[in-house]
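Of the protein chains in this complex, one is absent; all others appear in place.
In order of appearance the chains are A, B and C, and numbering begins at 1 in each one.
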Amino acid sequence: MLEILLRFLLVLAIAQIPLLLVPLLVWAERRVSAWIQHRSGPNRVGPFGLLQPVADAVKLLFKEDIVPERAARGLYVLAPMVSLFAVLVVWAVIPIGDRIVLAGHELPLQIADVSIGILFFLALAPLEVVALSMAGWGSGSKYPLLGALRAGAQMLSYEVVLALAVLAVVVAAGSLRGAGIVENQAGWLWGFLPNWNLLRQPLTALLFVIAMVAEANRLPFDLPEAEPELVGGYHTEYSSMKFALFFMAEYASMVALCGLFTTLFLGGWTLPWTAVGGAAPALLPALLGVAVFLAKVLALLFGFIWLRWTLPRLRFLDLLRLSWRQLIPLALVNLVAVALLSMVL
Amino acid sequence: MSGYLALSLALFSIGALGVVLRRNLLVMLISIEVMLNAAILALVVFSRMYGSVDGRVMGILAIAVAAGEVAVGLALVIAFVRLRGRPDATAMDLLKW
Amino acid sequence: MLAPTFLTGPAPLELALAPLVLVITACVVLAAALFRRGSEEERLVTLLVALGGCAMAFLALLQLLDRPGEAFAGEIQADNFGVYTGLLATVATGLVLLGVLGHTRRYGAGWGEALSLMLLSLAGILLVCMAGGLLALFLGIEILSVAAYGLTALTRRRGRSVEGALRYLILGAMASAFLLMGIAFAYGATGTTSIAALAPAQKLAHLDLTALELLALGFLLVGLGFKIGAVPFHTWVPDAYEGAPTPITGFMASAVKVAAFAAILRLVYTPLGTAHLAGLQNVLGVLAALTMVLGNLVALVQTNFKRMLAYSSIAHTGYMLLGVISPAGGPGAVLFYLAAYVPAVIGAFMVLVIIGRDTEDLEELGDLRGLAREHPALGLAMVVFMLSFIGVPVTGGFTAKLAVFSAAVDNGYVLLAVLGIVMSVVSVAYYLNVVRLMYIPAAQRSWYRGPARIGERAILATAVVVLLVLGLVPGEVLEGALDAARPLELLALK
Partner (left out) sequence: MIVLEGSIPAALTSLLSVVAGLGAIAGALVVVTAPRAFRAVMGLLITVVCLSIEYVLLAAPVIAFIQILVYAGAVVVLFLFVVMLLDLDGSRAESSSRGPVRWEWAIGGTAAFFMIGVCGIYYLAKLPAPAAPAVSEATPDGVQAIGVTLLRDYLVSFEAVAVFLLAAAVAAIYVAHAHGRGEKADPAEPDPAPEAGAAGAAAGKEAP
């Protein structure tokens, strides 16, 4: 009984991570953008403006909740919920740490350690597109529809790249479990470098990063919501908490994708040259492992923000061309090469 | 087990009805997908019944086939709409008898 | 990694060589079309490459004649039945390709796509012919169908083409769902996916799985009924035949039909099918009667030549179904019937292709008016094809009908055989109408100018010669067909 209770609490705690990171990210985005553009950014609410996201949330809560007259009501209301659901559910298969011992029970630091975890992630992530399509269609107006169309084409194109990149890692590791892939990255490369997939398969990592940015709808690939062209894309007609849900889903999906990248390429919770993550599942090392994992994710998130304020947006056709003409062939070649190499080595 | 098979047959019947009754080409294609899904469900059920992997493997390949058929079907619908203006089987009037 | 062959027969790869060659050729043709799209010479070269692929597949299949073997966990089964039907389909495809040899200008758009789809389709057909597993059979049918949808819509700016393809696709995909459902239930009833071992379950012998078997056969029958174009499921045939460009129609009426009949013969003559043979015979007998009657009667009133041939092909499906339900000698007769039907139907469609070479498609019956006076050789060839369709002695059609009807009589289907003969007499009206039209004088029409191209001559001459040979000295081919189908018959007569 105690074990079930502990496990339940642990799962609850892990599930909060992306949600807790969202306000931090919102704040960081505004501060970093300000820093890049030599502005001050939000600095009135709380120290360094840290409470700004709270203020934002309060403001959104009290806004009027509008449903446009031409909207298909069911779809319109459901869309933001499906969107956030799709993002949060994939977080379940990402291991944020090794095992932990609580009150004599050994528990995995992961919501669900399923044998086909990576497949789970790839299967459920595209639900996000369905949600965007529901929003675009359900709003019953033009810009959301265009945004949703773009989202559909973009995600279909980049989902392939993402899956092919993931597949290359899976082939090399021989496991579909997140934890299995992390364990596969233990040890050393040439004796002194960490045996991370980032170093073993740099091309795969690059492909994954590009596809990841496209999947998260972030600049330079944020065509579905491109403000100058489409006002706001699929969420143009949304207000109040429904808009907030979309907003949270977008940031939470960044967190989930960064978590996946950390698992696949950065050795998950392990810290090279130290004992963190390798040893017995005592309480402190396990927590340290979680901290390492989170640190890696935060670093990646910083990269995301940096990218957004540095690079200009692509044209839509260029975006699709990039995927179909360059990235997919490259990813296929990469996959075959990795498969052959891992057969030889 | 028989419950699952009944579900499969029911889905198949509903899908077939959709193909026969509806005039919207897209809905007809979707109904065909429902029929194929029913068949895949039957494969998985029998695979479980015999405790063998065969049915599931066949199901996986059948999913790929279903997806490919949809792609061609949608391409044809797009070409059709380009020519006739709406995705409607009642607009198919060039071929008679 | 392949399992070592435990047979003294051909090596595993050798069995799969023909489809493999075709797929590779298709990829080459496609790549060529992607990177160099343009001149007529280039189109000619890709056509020759495709023809070469067909020839190599033909040789690869020929190697397997009288050397039965199975490989890849039984998924490929190269018995004589499979090789025979495969050879027939390959020859048919080769003839169609030969027929468009002089038409690189006429069929410009989608040339590479058309060639590669035809080759892929043929690969699917070969897979159907040589399938040893249910799944391989299904996938072969899917490959050939999906390629056929694309080929039907080849003239994608033409409403009739797209419309025909769409109707074909919706009914075809529905048929695929029926087939898959049938395969699922067959697997459920027997616990195996191998066609040869498809016997009522021993594994769960204490349980009555008859319901599953019947459901399986029912679903399979509906699915295959669609694919062969038997009567309540025939509606796609005229649409697809009329909508497709004429050479493609020739391909569909010949090679695709061979595959459909190979599939239905394979599935009827399994332990599962023969266990319920009486029921199958009843259902298929009714279908055969309906198909013969409706095909012939509707063909009478057609004004479009392609549509008329489509209904006539439905009628021929009916005759062949008579062979399918006659275990003693029937399957062999069907094989022979296919061998006699294929050259005639390709020839007839090719005449249309040839006369329309320099202009638009000519496909109305009226377009043939006076043709034989202007082009005697073409007219004569067409006469032979029509006579063979009717089943007049001296042509292959006669021997084929004789074989099928006598098999039906042998198996006690006297009434159906009589119906078949009556319907053949009815068919005289519309086939001879074509001949009549060709020989009445008419104003100048927009047929082709200049001498016949070599490919055209070759294909028509081949078709005529084959038909005459099959009509005059059918002995060896008929024996071969009967021998090839004997294993199937034995299963039913046991």
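We take it that contacts are C-beta pairs under 8 Å (C-beta built on N, C-alpha and C of every residue); 3 or more make two chains touch, one makes a residue touch a chain.
Every value quoted in this text rests on a predicted model; they were computed, and no experiment measured them.
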| item | value |
| --- | --- |
| Chains still shown that are in contact with the chain withheld from the display | A, B, C |
| Hidden partner chain, touching residue among A:Ser175, A:Thr236 or A:Ser253 | A:Ser175 |
| Touch list for chain C against the chain that is not drawn | 3, 16, 19, 23, 26-27, 30, 37, 72-73, 75-76, 108-110, 113, 116-117, 120-121, 123-124, 127, 133, 135-136, 139-140, 142-143, 146-147, 149-151, 153-160, 162, 165, 204, 207-208, 210-212, 215, 218, 360 |
| Residues belonging to chain A that touch the chain removed from view | 72, 75, 112, 114-116, 119-120, 122-127, 129-130, 133-134, 136-137, 142, 145-146, 148-149, 152-153, 155-157, 159, 175-177, 180, 320, 324 |
| Contact footprint on chain B, counting only the chain that is left out | 1-7, 9-11, 13-18, 20-24, 26-27, 29-31, 33-34, 37, 40-41, 44-45, 47-54, 56-61, 63-72, 74-79, 81-90, 94 |
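Everything below uses one rule, namely that only the chains that are shown with their structure count from here on.
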| item | value |
| --- | --- |
| Separation of chain A from chain B, taking each centre as the mean of its C-alpha atoms, in whole Å | 33 |
| Multi-partner residues of chain C (each touching 2 or more other chains) | none |
| Residue numbers on chain C that touch chain B, as the complex places them | 134-135, 138-139, 142, 146, 149-150, 153, 156-157, 159-160, 162-167, 169-170, 173-174, 176-178, 180-181, 183-185, 187-188, 191, 193, 203, 238-239, 242-243, 298, 301-302, 307 |
| Of chain B, residues touching chain C in the complex | 5, 12, 15-16, 19, 25, 28-29, 32, 35-36, 38-40, 42-43, 45-46, 49-50, 52, 54-55, 58, 61-62, 65, 68-69, 72-73, 76-77, 79-80, 83-84, 92, 94-95, 97 |
